[in-house]
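One protein chain omitted, others in place.
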Amino acid sequence: MDKLLEVNELTKQYSQGNVIARVILTAADHVSFYIKPAEIFTLAGESGCGKTTTAKIVLGFEEATSGTIVHNGKPQTRKEKVWITEGVQAIFQDPFSTFNPLRTVDSYFHETVQNFKLARTKQEAIDHIDKKLRLVGLSYQEFAGKYPNEFSGGQLQRISIARALVTDPKLIIADEPVSMVDASLRMSIVNLFKKLRDELGVSILYITHDLATAYYVSDRIAIMFRGNIIEMGSVEQVLMNPRHPYSKLLRDSIPQADPKLRWTSTVTLSELEQEEYLRRGCKFAGRCPEVMDICKGVVPADLSVDGVLVKCHKYSDTQKG
Amino acid sequence: MTFLKRYLIPRLFQYFLVIWLGITVVFLIPRLTPNDPVMRMIGEMRGRGSTLEPGAMDGIIRDLTQMYGLEGSWLDQYWAFWVRLAHGDFGVSFFQFPTPVNKLIATAIPWTLALLLTTTAISWIVGNIIGGLAGYYSRKGWSRTLDAIAMVIRPLPYYIFAFSLLLLFAYVVRWFPITGGASLGAIPSLSWAYIKDVLWHSILPALSLIILGGAVNFQTMKLFVQNTNSESFVQYAKMGGVTEDRIVSKYVIRNAILPQITGLALSLGQIFSGALITEIVFSYPGLGMLLYRAIINGDYNLIMGITLLSIVGITTAILVVDLTYPFFDPRVRYN
Amino acid sequence: MKILRDLFRDYRFTFSFSVLVIIVALALLSFVSPYDPTLWNVVPKDMKPSVEHWLGTDSNGQDIFWQATFAVRNSLIISLIAGLVSRFIAILVGMVAGYKGGWVDRVMMFISDSLLVIPLFLIFVMLAMLVRQFLNLVVLGLMLAVFGWAWDARVIRSVILSLRERDFTNTAILSGTGTVKLVINEYMPFAMPLIFSNLINNIAWAIGLEITLAILGLVNLNIPTLGTMLNWALFYQSILLGRWWWILTPVILSLFLFIALYWLSTSISEYLDPRTRIQRVGA
Partner (left out) sequence: MNNKLTVLRTEQLKAFYVLDVQGTQKVAKAVNEVDLAIYENEIYGIAGESGCGKTTLLKALFNDIILPLRLIGGKIFYRIGWDEEIDVTTLSPEEKRKLRLEYISYIPQGSMSVLNPVLKLRETYEDFIASHVSGQSREEIFELAYKQILELGLPKNVLDVYPHQLSGGMRQRVTIALAALMKPRIMIGDEPTTALDVVVQRGVIQMLKDIQKNLKNTIILVTHDMGVHANVADRIGIMYAGKIVEEATTELIFGQPRHPYTQFLINSLPKFGDKNVRSSVPGSPPSLANLPSGCPFHPRCPHVKEICREQMPGFTQLDENHKVACWLVGEGNHG
């Protein structure tokens, strides 16, 4: 199978405190997944599940404690910046923080063109930038010489996507790209992702806590919990019929924009986040409605159920049989 | 992680490291300067017109070299330096030869401590209270007036401010005595008359330190309070209908004071330097005056003694202030 | 131009700007002085202010007005050297510590913290005692610079630390921008106002320390500065002998200079700080 990006057994540990007193937290624990060309892959989960950490490592902003990342068959090394060699770009959560408020927005575009030697003349550069802006529904005239505060959040997020496109990347990493964009404009961003995939063949690693847009836009999805991928497969399978108890809980907790689908059941909440991180067996065992004895002591294996990866003891029998 | 391991031990480690660094710098300064302190000393003796025979000169050079601890390699010297310090031996003074530096410092220190501790405490407490209230009621007239006064006093260096006070209150209007820690000829005793005399003499130096330090505390506290005032927890308390006196004391000032504690620790070195200068201006018989006499007389040993002692004293005082900080901020106490 | 117009709305800026213009003009006047500041007994001693000698003359037989122009010039030179060189160190240390992090940061911050904690005045006294005869303007300025960067390095570091967390850092990295260019392009514009107002404060600090050291006789007393002028005035007991014009000249000059510098730095930093700008709006 053709894999654009392959992440193998990625682990990231942070140590807190000083030399004498140290606590080690595992933010990402043996995370493995791959992304195919022209595919939107979602990494979903609540805050602290390790999805952003994983993205930062894939971008080379942080270093993994262990594990490998392979771009197009070539392993990612420390020296070569991936966005230069492998065409990986990113867009961020807060559009107002993506661009320096004291600089004009177009300066970033020209800088990128210069740094990557994408044009020989000024006019060529402008044409190149204009082409990218038109993809997101803007034009060079509209934005040249303007500062970030002269745009709305939705516009800035689209400009941010255009900037990522300047280098013609194969992969765009989008970390919560719509969570700070107003609901009425959110779909314009999400639809852009589809367009990039279908028309330009760009793959997108979509990182979000919003399962509804994930369902709408992505092909495959991985659900993370406390550093582990606990379920991974096609969005139809994972979101329409979640297998892992946590996936079910997460899916059911998304408030549906339909008064007929109000919640009827109640949830129990975990109070001690750190305790869940340091838990020995399945990290969800503390509040799993279907908990078994084995869950508290043994880490469940990655099982394949109907082509979906599930990290849960509940399915160990089906696996054997 | 326990509080001890997380906060206390690293802090103590830092304390000893700073002392080590400071003392090493003091050790290195005479050795790194392009100037042999012994020869300079000889030069100064010549300059004062004393003539010596060549033989006696060699003897003096040897004595001085020994006294400065300049014998042997730098490493030997460094070791000997620490051994002497460990014995609390700062050598002898030149201008009051052969009184040990220790003894001179010991007579001066109570004066400085008394002046410094009271003025620092008063200026910190008064400055913070007034600054806090002025910050909360920053739109009131009295707050603006105080702010304007602080704007004028704050930038003045210790020497200029103390000297201006002296000019004003001791020469122009003769309200206070010009110089000294007590009247000439007064005999130290625990009598009321003597204490009154000492207090009377200390009013002007103390006042100059309190006003200047108070202005700094006033301004920073005012700013902190204005910032704290816009914090969500203050807004939230207001929205919960908490009474104003509770908001001012337990929400605004209680939180705004935290950076002031750290600020006090950080500025103790400057406050101390300022106190020395103030003593010189008012001829107040503390460490500053001793330092002045040492400078006038080129008494390097005495200056070094005062410096070393000050480094240890100041860092210890800062440590004490820093260690009280967790009592005020639970976030440091519990991870 | 609009910025200047806005700044002049603040009476503190107007005041300090005018005072500084006068003081700089005074310093420039020294270049056309009819007297050599190092020569004594060029005019009659101890004259009261008159048409001929605007601020009178001193016991060394020097004209106080012209002596003051040299004093102001030299004090400004020392403090500018101290301010600019220490700014250079502070920016370098602050940026490297803030951007690099890790042990580089820890070592640099330990050194700057130590400098903040140690009573620097005493260290200066020791140094000055030993190198007194070498203490010309430049050496004194450099000496003050070597010890005067600690606070600002900390401030710049904390600015960098908070900016490093903002996404535009990553945007710049993804645009292929190198580290040095990134720090200069992205962070310096934020740090500049702070650096500028700290520069002014640092200049004031350097002038103040020079005065103190000069009064203690720890600098070359033949170079006229605000400090050495005061030293001579005190040496000749000008207060007791009623020669107020002599002592008051350096005292009043320094009072105005310090207040002007401080007001300049506060008015500029208040103008540049968006939060206080809003506060002013509401008043």
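Should a chain be cited, it is by its letter among A, B and C, assigned in written order, with residues numbered from 1 in that chain.
The rule we apply is simple: contacts are C-beta pairs under 8 Å (C-beta built on N, C-alpha and C of every residue); 3 or more make two chains touch, one makes a residue touch a chain.
Computed from a prediction, not measured in an experiment: that's the story for all the values here.
> Give the residue, chosen from A:L4, A:A28, A:I161 or A:L249, that touches the chain omitted from the document.
A:L249
> Which positions on chain B touch the chain that was left off?
Chain B touches the chain not shown through residues 231-233, 236-243, 246, 250-251, 254-255, 258, 328-331, 334.
> State which residues belonging to chain A touch the missing partner chain.
Residues 46-47, 152-155, 182-188, 190-191, 209, 211-213, 215-216, 239-240, 249-251, 253-259, 261-263, 266-269, 271-273 of chain A touch the chain that is not shown.
What we mean here is this: only the chains that are shown with their structure count from here on.
> Can you give the whole-Å distance between the Cα centres of chain A and chain C?
51
> Just how far, in Å, is the C-alpha centre of chain B from the one of chain A?
Here chain A and chain B have centroids separated by 55 Å.
> Taking the mean of the C-alpha atoms as each chain's centre, how many Å separate chain B from chain C?
Chain centres of chain B and chain C, defined by C-alpha means, are spaced 22 Å apart.
> Inside the complex, what are the residues of chain A that reach chain C?
59, 61, 81, 83-84, 89-90, 92-94, 97-100, 102-103, 108, 111-112, 115-116, 160, 163-164, 167
> Which of the residues in chain B end up touching chain C in this complex?
Residues 14, 17-18, 21-22, 25-26, 29-30, 33-35, 37, 40, 139, 151-152, 154-160, 163-164, 167, 171, 226-227, 266, 268-270, 272-273, 276-277, 280, 291-292, 295-296, 298, 300, 303-304, 306-307, 310-311, 314-315, 318.
> Going by the contact rule set out above, which residues of chain C touch chain B in the complex?
By the definition above, chain C touches chain B via 12, 110-111, 113-114, 116-123, 125-127, 129-131, 134, 204-205, 207-209, 211-212, 215-218, 239, 247, 251, 254-255, 258-259, 261-263, 266, 275, 279, 283.
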